[in-house]
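Structure, as structure tokens:
All protein chains but one are shown in place.
Which chain is which? They are A and B, in the order written, and residues in each are numbered from 1.
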Amino acid sequence: MLWGVCLLAALTAVPLLAILGEVIFRGYDQLSWSFFTEPTPTAYKAMKAIEAGEPIPGGIANGIIGTMIMLGMAVVVAVPVGILCGAFLAENSKKRFAQVVSYLTDLLQGTPSVIIGIITYVWVVVPMKGYSAIAGSVALCIMMLPLIIRSTEETLKILPASLKEAGLALGGNKARVMLKVQLPAAFGGIFTGILLAISRVIGETAPLMFTALGCSLIRFSIDKPISAVPLLIWEFFNDPNLQELIWGASLFLLLFVLTLNLTAKYLAKKWNQ
Amino acid sequence: MESVKPILEFKKTCVSYTKQTMAVKYVSAAIERNTITAIMGPSGCGKSTLLRAVNLMHNLYQNIRVDGEILLNGENILSMEPIDVRRRVGIVFQRPAPFPTMSIYDNVLSGFALNGIRLSKAEKDATVERCLRSVALWDEVKDVLNKKGTFLSGGQQQRLCIARALAMKPDVLLMDEPTSALDPIATKHIEELLLELQKEVTILIVTHNMGQAKRISTKSMFMYLGELVEYGDTETMFLNPSDERTRAYLTGKMG
Partner (left out) sequence: MNDKIYRVILFIAALIVPIVCGGVIYALVTDAYDAFQHFGFFKFLTSSEWSYTEGAEQYGALPFITGTLMTTLLAIIFCIPFSLPVALFVGEYFKGTKVAAVLSTVTDLLAGIPSIIYGLWGFYTLRPIIMALNISPQGSGILTASLVLAIMIIPYAASLSAEFIKMVPNDLKEGAYSLGATRAEVIRKVVFPVAGSGIFSSYVLAIGRALGETMTVTMLIGNTNNIPVSITSTGNSMASIIANQFGEADDLRLSSLIAIGLILFLITAAINMVGKIMIKRARIA
């Protein structure tokens, strides 16, 4: 039985290594300076290059910039709101309303991302009469919120009660004790939660398809369609002329996500000691 | 007969966690200025509950009711703003709890930060030095003031917590078994410190340790099942307790 367990458990590492291996081997030679500084080529340009037997020009700069813009906007809203909401849940855990909010947070966290895409389309894209970076960031923000709320709540709850009591005993009001004592003490857990939330939404594709749409230009305006790295991968997947670019883009995304993930886990371990 | 006006006075103070059970029952006692009063009694007798009532710690939890009166300089704290009370009444808990994210320096000043009081650099330096000196910690930490408070030993941490409470210049200092988590040597240091400190502040200390009560306190309270059984001069109480229950406790037959 022991050997069976070990064998089967070890087998789960196979897909990880296979995926990492495939993406790295097929993608590493595409990574170059221009890959990160140039926007995606048009299908026509790519076709010409293929006909001439040259490598496809261009890169994924439009996607990287789009991802950063949307992620930045989502983080700016989701982090403070999520922390405040998590603080509310930690402070009022026995109240009826907090239990409802807690349940709804679970509901939101379990909602498939494609549905977040649909409702952001209905709420933001339709009223604004067009796809935009704003819409994409709203979708990402909604997906990050429950993760940040949960990590804040859980970290605050495991702080020793003596910390809060000591703060209040010195005459501090609850807001100051939260701001100067509890939140600093919980910083590690909350920060890890934020990193994990970012790493979770950065690879999301479906919700961006109906909100940010994609765009082959490098853009900084937030009210126009914009690209993102996962959207580009999806585009390359569907366009035979651009398939050469898939692996470079995937390698970039994968490295980014896994690095964030490992950093978060490492920091969590370090801060826990 | 000349009587000194008490700094703290319990008048029929009751604390209840549920409607049916009272943890502290009709305690009445007057505490004189610049004394150390020890509160003793077996586990669950309500001594910590009574102590925490003075700092309005019970306000933090729903369902806990405090009835009767607790007078601080003649003013009933139960009808005062908790924040005002807590500035005038400091508390030190059983386990040393310096704020883990703050340096030693900032820990001493945390009371000001938490009350939104701004001090000049000179005032800050003076306060930190004064408070750390009065807990006899200054010489040990003056070169590492920027280190986190949690790097100190248990006894040093507890002294840091006392310094933190003293920084606010409280009238009364409450101590909830402050040495029960410390080793004997650290305990001895704290006891010596308290004897020094009673010149500037009135101290109420909950303790499990009868020897400690005998060594440092001027007056003692003995509580049993929520009631204040006996209150008087420590020496008299230890030599000749007037209540049978006190005698049983002090001689180790109960507790």
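Methods note: a residue touches a chain if its C-beta (ideal position, glycine included) is under 8 Å from a C-beta of that chain, and two chains touch if they have at least 3 such contacts.
Because the structure is predicted, anything quoted here is derived from the model rather than measured.
Every shown chain that the unseen chain touches in the whole complex is listed here: A. The chain that is not drawn here is touched, among residues A:Glu38, A:Glu91, A:Glu154 or A:Glu244, by A:Glu91.
Across A:Val23, A:Ala46, A:Ile60 or A:Ala197, the residue that sits in touch with the chain not pictured is A:Val23.
Touching the omitted chain from chain A are residues 1-2, 4-9, 11-13, 15-16, 18-19, 22-23, 81, 84-85, 87-89, 91-92, 97-98, 100-101, 103-108, 110-119, 121-123, 142, 145-146, 149, 173-175, 178, 199-200, 202-206, 209-210, 213, 230, 233-234, 237, 246, 250, 253-254, 257-258, 261-262, 265.
Here is the rule we use: only the chains that are shown with their structure count from here on.
Here the CA centre of chain A is 49 Å from the CA centre of chain B.
Chain B contributes residues 55, 57, 60, 62, 82-84, 86-87, 90-91, 93, 95, 97, 99-102, 110-111, 113-116, 161, 164-165, 168 to its touches with chain A in the complex.
Of all the residues in chain A, the ones that touch chain B in their complex are 94, 160, 162-173, 176-177, 180-181, 184-185, 187.
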